[in-house]
Every structure is written in C-alpha cells, then in structure tokens.
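Sharing a structure below in structure tokens format, with a few things to ask.
Up next is chain A:
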Amino acid sequence: MVGALGARSIRQTFRRPQLLAPIVVFPTLLLAIQTGGAGASIELPGFPPVHSFLQFMLAGSMMQSMMLAGNSGGIAFAVDIEMGFTDRLFAAPIPRFAIVLGRLAGTAALGLFAALWFLAIGLVFGTPIEGGVPGALLAMALVTASALAVGGIGAAIALRTGSASVVQGLFPLVLVVLFLSSAFFPLELMIEPAKTIAEYNPLSFIVEGVRGPIISGIDATQTLEAVAAIAGVVALGLVLSARALRHRLRVG
Partner candidate 1 sequence: MEAAANPPGKALAPPAWRANLATIGALMARAKNELVRVPAAAIPGVLAPTIFFLGLNGVFGALTQLQGFETGSYESFIVPVSMLQGAGFTGAAAGVNLARDYEGGWVDRLLVSPAPRWVLLAGNVLAASARSLIPATFVLAIAFAIGAEWPGLDGLVICYLMVAATAAAAACWGSMLALHFKSQSAAPLMQAGMMALILFTPAYAPLALLQPWLEKVANVNPLTQVLEAARQGFVGGVTWADTWPGLVSIAGLLLLLGSLALREMRRTNV
Partner candidate 2 sequence: MQAITVEGLERAFGDVLAVQGIDLTVAEGEIYGFLGPNGAGKTTTVRMLTTLLLPTGGRAGVAGHDVVAEARQVRASIGVALQEAALDPLMTGRELIRLQATLQGLPPAAGRERADSLLERVDLTGAADRRVGTYSGGMKRRLDLAAALVHEPSVLFLDEPTTGLDPVSRKTIWEEVRALNEDGTTVFLTTQYLEEADQLADNVGIIDRGRIVAEGTPESLKDEIGDPHVELLLAEGSVAEAERVCAEIGRLLPPKDGKRVLVEVENGAADIPRVVRALDEAGIGVESLELVRPTLDDVFVDKTGHHLEKEESEDGGEEPVPA
C-alpha cells in the first residue's frame, strides 16, 4: 500500500513540470548568481580549501532544493486534503501512517533528483567530487534522507492546517532556515548573529555532511553528525505528523 501511494506521489511530482521547475530552476539560478557574484570569497583567509566556489556551493544548492521539495510535498498533501482524496484513504482499510509515508516517497524522490541534478552540474563545469563515487553516493543518500525528514514536517503542517495556501506561505521560512545555516558560506566566516544561530541549526550539520564528500572526501564524524541531525528532524517530523494525523482524524 505504501508502495502504491508512493508511486502515485512520485508520478504526481514528475508529471507537473510547473511544480518541478521552481524546485530546481530557482536554486540553479541562485547557484549561478552566487558563484558568479561571490566566487572570489574562496580567497578569504579561513575559507576551506576548495577547487572552486561552485564546489563549495553544490551542497547548499542541494539543501535548498531539498527544502523546497519538502515544502512542495507539503503543498501537494494539503491539496489532497482539500480535495478530499485523503478522506477516501482514511476510509480505506489501510494503516493510517502508510498514507503519510506514501506521500513522503514523492518528496524523497525529489530530493534524490535534486542531488543528481546538482552533482551533474558540478561535473559539467569541471568540479571534482573529492570522495569519488562513494562520496557522491553518500551525498545523494544524505540529501534523500533529509528530504524525507523535511517532508515529514511539511506533511505534519499539511495535516494540521489542511490548507495548501498556508503551507505555501511558509516558503519564506525555508529561506530563513537556509540563510541561518552554513548552506551558502563557511560557518567561521559568517557574521553574527547569523553565525551563532547557524552553529546550532541542524541543517548546518546536514549540509556539512553532504559537503564533506564533495570538497574533501568522506569523514566519519561529519557523516555521523549529519545522520544524527537527520534522525532528529525525522523524529520531530514523526511526532508532529502523528499528532497532526490524530487531530485530523478526530476533527475530520
């Protein structure tokens, strides 16, 4: 059942280019602008040794796509709720949480697509992946897992509010969380108070976990920290989704 709902979610996602495009086009545009505009920053004292600013930025762009995918998945779920599709599923003899998991499959697929897209961009522009194939696979796995995690939060918001426009209105929050992390610049070189906030932002740990294999190779500590951060977000998403699901089933 999860598979069937997951397949529907994935088909829905990739059949609507007008929904897919912003998740990929906007971060790609921003990647171009930021590498073009701030590319000289790799000369700053304290900047990690990288091949190019593009190599540094790839992880941040994947994170951006991933966050937008989570938001988009939440919107799609809210639309299902508004149209009454989820009511039909609730009335069916299937485990309730399977409905949420099925929806998350689409979000995870988007995350994987985003990871592949930006890795491809990096390779096309001559950016080496220092961790090689294992490094690339690790980056893809972490992005996919974090898409699942963030998707869980998006699904929880959708279940709680039942409104696509409310979920859509959270888009600025996505930007805020990204800026307050090390997605776009090294933590050490950020300006206060953004720097302190970024130090504690779980997204920073995930970004570093994805970035490490690209700019320097696989590091066990970095990877474990990323996994722990993802697990934390997953746990939060699970708790929020479960509560929101109970609420929705209660009030209808």
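Things worth noting here:
Operating definition for what follows: a contact is a pair of C-beta atoms (placed from the backbone, for glycine too) under 8 Å apart; a residue touches a chain by one contact, two chains touch by 3 or more; residues count from 1.
Basis for inclusion: all candidates are chains of the complex that A comes from, given by their letters.
Since we're looking at a predicted model, the values are computed, not measured.
Only one of 1 or 2 makes contact with chain A in this complex, and that is candidate 1.
By the touch criterion given at the top, residues 18, 21-22, 25-26, 29, 32-41, 43-45, 172, 175-176, 178-180, 184-185, 189-191, 193-195 of chain A touch candidate 1 in their complex.
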